[in-house]
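To start, the structure itself, in structure tokens.
Heads up, one of the protein chains got dropped from this complex, but the rest are sitting where they should.
By written order: A and B. Residues from 1 in each chain.
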Amino acid sequence: MSENSIALIFACPLFGAVLCTFLGGAKRALCHPVAVVSLGGALWGGIETLRRVVASESHEISYLLGGWTLDSYPRGVGIEFRADLLGTLIMLVVIGVAFLVALYSKLTVSEETPEKEGPFYTLFLLQVTGLAGICLTGDAFNLYVLIEVAALTGYGLIAMGSARAAAATFNYVILGTIGASFYLLGVGYLYMKTGTLNMVGIQEVIVQQDLADSATMQVAFVFIGLGILIKMAFFPFHAWLPNAYSHAPTSTSCLLAPLVTKVMIYVMIRMTLTVFGVDFSFEETLWTKLLPWLVVVAIVCAATMALAQRDLKKMLTYLIVAEVGYMVGGVWIYNYYGLVGSIFHVISDACMTLCLFLGAGIILRKVGTSHFDGLKGLFRRMPLTMTGFFVGGFSIIGLPPTCGFFSKWYLITGGMLAERWEYVVALLFSTMVMVVLFFRLIERIHLAVKESGEEFGHGHGDLDLPENETRFDEAPLSMLIPLLLSAAVVLLIGIYNQDVVNLVESFLEPLNLPKGTDR
Amino acid sequence: MEVIQDTRPLIALLAPFVGVVGIVWAGEKRANLRETITLLTGIFQASVVLSMIPLVLADNVIEFHVWQIFTNVPLLLRVDGFGITFAAVASVLWIATSLYSIGYMRGLHEHAQTRFYTFFAISMSATMGVAFSANLLTIYFFYEMLSVSTFPLVTHMQNKEARTGGRTYLSYLLFTSLCLLLPALSWCYVWLDGGAVTMDFLADTGKISFFSSHTQLVLLLLFTFGFAKAGLMPVHSWLPNAMVAPTPVSALLHAVAVVKVGVFCVIRVYSDVFGIDLLRGLDGERIMIWIACATILISSLIALSQDNLKRRLAFSTIGQLGYVVLGATLATKQGMGGAVLHIAMHACGKITLFFCAGAIFVASGKKYVSQLRGLGRKMPFTMGAFLIGSLSVIGLPPLGGFISKWYLALGALDGGYFWVVVVLLVSSMLNVFYLLPVAVTAFFRDRDEEEDEDGKGMKEAPWQCVIPLTCTALGCFGLFFFSDVLLQLAGLGH
Partner (left out) sequence: MFGEDGGLLRELLVERFNYCIYVVLLLIGLYAMIAKNNLIKKLIGMSIFQTAIILFYVSLGVKEGASIPIYKPEHDPHGHHAEDHADHKPKDANASSSASADAHDDHHEVQALTDEQTRQYANPLPHVLMLTAIVVGVATLGVALAVVQRIYRAYGTIEEDEVMKAIMEESQGIPSTKGSPKSKKGASKKRKAKKA
């Protein structure tokens, strides 16, 4: 069983998806347990895989489908699944997040998209399969297919919401297709030059045939990079994201918002570090010079736009765009610590975004709106929910000991060591914006200020809210427990950040990235 | 010096959290139980802290390793003389404040008292954490925890004014800590090779000399203003704004715990990151002395013009914090010692003053200095304590405030800054001008006739308020006569 743990990661959700399709008609109620159980199986497989990867000597294990071998040169016939530390970590995050969202989704799915449990969970599980596949595949073309699998199911999941969501989905389809097609085009050029599609094979050929100064490689790099930037909603290409995620059904946005952009960041890291190789990506292209400045623009603009929002979910989506800027910057400042920060931020941002979206979903369900006005005095009604939500907010701001502090710490450290001060300043600026954003929320949730404006010192007695709005009215357990679990994960990843960072470091160590400390 | 491994620092740190569980469990329904738990927690915490003093006096440090933050930076608790001075002052005064809160909160029928006690306890835990931190990162953790956990206390009133005050409070504290302190910390973390720096106060003193002197100066400024809780101008305005909080909060947190955490951190950085020797050699170190002196004088002048009693005390606090920072910037042994002493002495004096301000408000609803005429006769204990507190803050013997000012002056002379002594004298004069009139008004000015009408039923504040403020006032005497222990802890003993 243990050798096939990688297969389990895909088999469980895939099988669950098929099952959900059939159950969708008569036995709709069974879909939710099926989804939870199959994701539980996948989670077990993921943990087992991570254990095996850590235990193995080279810190990677290869899994070949259909009995193909990789003996030929260039390596590339047969579809390889390669679990190295980076991919396995992100995959585990994907499945973990999906598991929590599946737990959480029971009520929201049956309320928001009644009688569609079957299709919903089918798409949900396929989405997870696609995202987990992206993390583990060792084949550049296969990556394209899996990106599209994730995207197509994502379109479906989002469009299940209101009519407004469908309109947003259309934009997402157009931009998503452009992004994926650019990626495909880049892979074509890559294949043209190297004659293989296997990621390790491509890297081997680039090194052996010294393709670094080839114009074709540059074209391939630009197309692939551009495609991925569109897919991850990097600032000028972000237009699809806010509407799609804020109008999607609750469970959908809880699943997609933490994962899709982060997984695409992973793809970027994978492509730059292990496919094109560190030397080519950072030394031979202009991106190292150019992108940090674009990142600065991206972070500043996205943070400012988040500031202008009056709707909780909309605001959170702009935060995602800003966070994407953090991570892209962490990669392209070309520093060891920047990359550690970037990868760690992928993990921690997934957890804290999940935490926030789960909280926002509960608010939406209880209050009926996610507009800021509806938040007034919510702390009294649901202290536990709001505490979980605040933990996510503190993490986004970067307060210790949440994981957000540590990822920001590494990013700032990397920026300083690489002497990209503009990036450091942008990070600090956005941190300030986050402080304003979240304490503005906390103020509403906690204070519920009376507008009568009493004189200082006499604000005693109770608030002037109607009785039913101050009553203790906590979220249902099926939603509350995943939220609190995700808040606990945010704290635990922060507290045990050293263990995660050690794994990331043993992945990055052989790559000989500049550390910037040898001044 | 010997290092002892012991869990007592952690116990002192976690005791308030255990208390929080009890407080929440008891809730509004069982108010007596809730407040008993608060009091017991405070007494327990203080006794744990005090039990460590003999060990520290015998030239030991107590350490407890909690968890590894980074490969080479642990979350490490360490109790040394400086830390335990501050911890002891804060935890003993917490007992007094707990008792006082009961009288104050009940006297005014405040809402959400459970929340109040809960966050009060969490703040105390964070304060202990700062006092016992062994490295820069640990101190930063607890510093941020304190900023966030005091926010619900500052905004306790939940009205518009509380909202404005809370906004100013948090924006000052978080902007400075995230935008000045965090980069400075990161910078220090990578200052040599990533592996060599532990950010530990004992191990890394003076390592900062690796940087050029310009960089050192920038770091010094980043640290000093990053710890905005120290209230140095121009990042001081959060403190007057925090006065919207209920008086027990102003008393303990904004005269003792929070602001003292700020200056504590500054002293830590000056003495244990830079080190006295390095600091003396630094060209720009004079800038800090000027800023501290300017803060002292300007805030005293502003305090003169404040009619709201709590605001006047707040500006007075800013000035007194300036003394502490000044002592640290003098970069002499006696200056540092004076700064440490002043943390304790000022704490005792200022908390008395705030207790009195709160007691007056509970008993009469008055909060402006001009309204206090004739109050001394109605509330003799309160106003008597206020007089003692004032004299201690001004720095007259036989009160605690005298000793610390004495050592500050000695430190200034030692460092060769004669003009600083002049500043100290002038500011003491200003202290007299803004503090004494309060007591004078209360005792010697007669009340107007119409004021007499509404003041008919006025009497002394509830006993839960009067006892703590009497105790702290007596404490001001005590600190003068029994200052040996403090002197020794501050490194000035023989």
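Definition applied: a residue touches a chain if its C-beta (ideal position, glycine included) is under 8 Å from a C-beta of that chain, and two chains touch if they have at least 3 such contacts.
For clarity, every value in this text was computed on a predicted model and none was experimentally measured.
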Checklist entry - Among the chains included here, which ones are touched by the excluded chain in the whole complex? => result A
Item to check | Option from A:M264, A:L364, A:I412 or A:V436 whose C-beta touches the chain left out | outcome: A:L364
Checklist entry - So which of A:T21, A:S214 or A:T387 would be touching the chain we can't see? => result A:S214
Checklist entry - Just one of A:I178, A:V278, A:M432 or A:A488 touches the chain that is missing; which is it? => result A:I178
Checklist outcome for this item: Of A:A166, A:V278, A:M432 or A:L492, the residue that touches the missing chain is A:A166
Checklist entry - So which of A:G16, A:G156 or A:G516 would be touching the chain we can't see? => result A:G156
Item to check | Interface with the undisplayed chain - residues on chain A | outcome: 111-113, 141, 144-145, 148, 151-152, 155-156, 159, 162-164, 166-167, 169-170, 173-174, 177-178, 181, 184-185, 188, 191-192, 197, 214-216, 364, 368-371, 373-374
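Just so it is clear, only the chains that are shown with their structure count from here on.
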Checklist entry - Roughly how many whole angstrom separate the Cα centroids of chain A and chain B? => result 43
Item to check | chain B-touching residues of chain A, taken from the complex the two chains share | outcome: 337, 394, 397-401, 408-409, 412-413, 416-417, 424, 428, 431-432, 435-436, 439, 442-443, 446-451, 453-457, 459-463, 495, 497-498, 501-502, 515-518
Checklist entry - Tell me, which parts of chain B touch chain A in their complex? => result 67-71, 108-111, 140-141, 144-145, 148, 151-152, 155, 157-163, 166-167, 170-171, 174-175, 178-179, 182-183, 186-187, 189-190, 192-194, 244, 361, 367
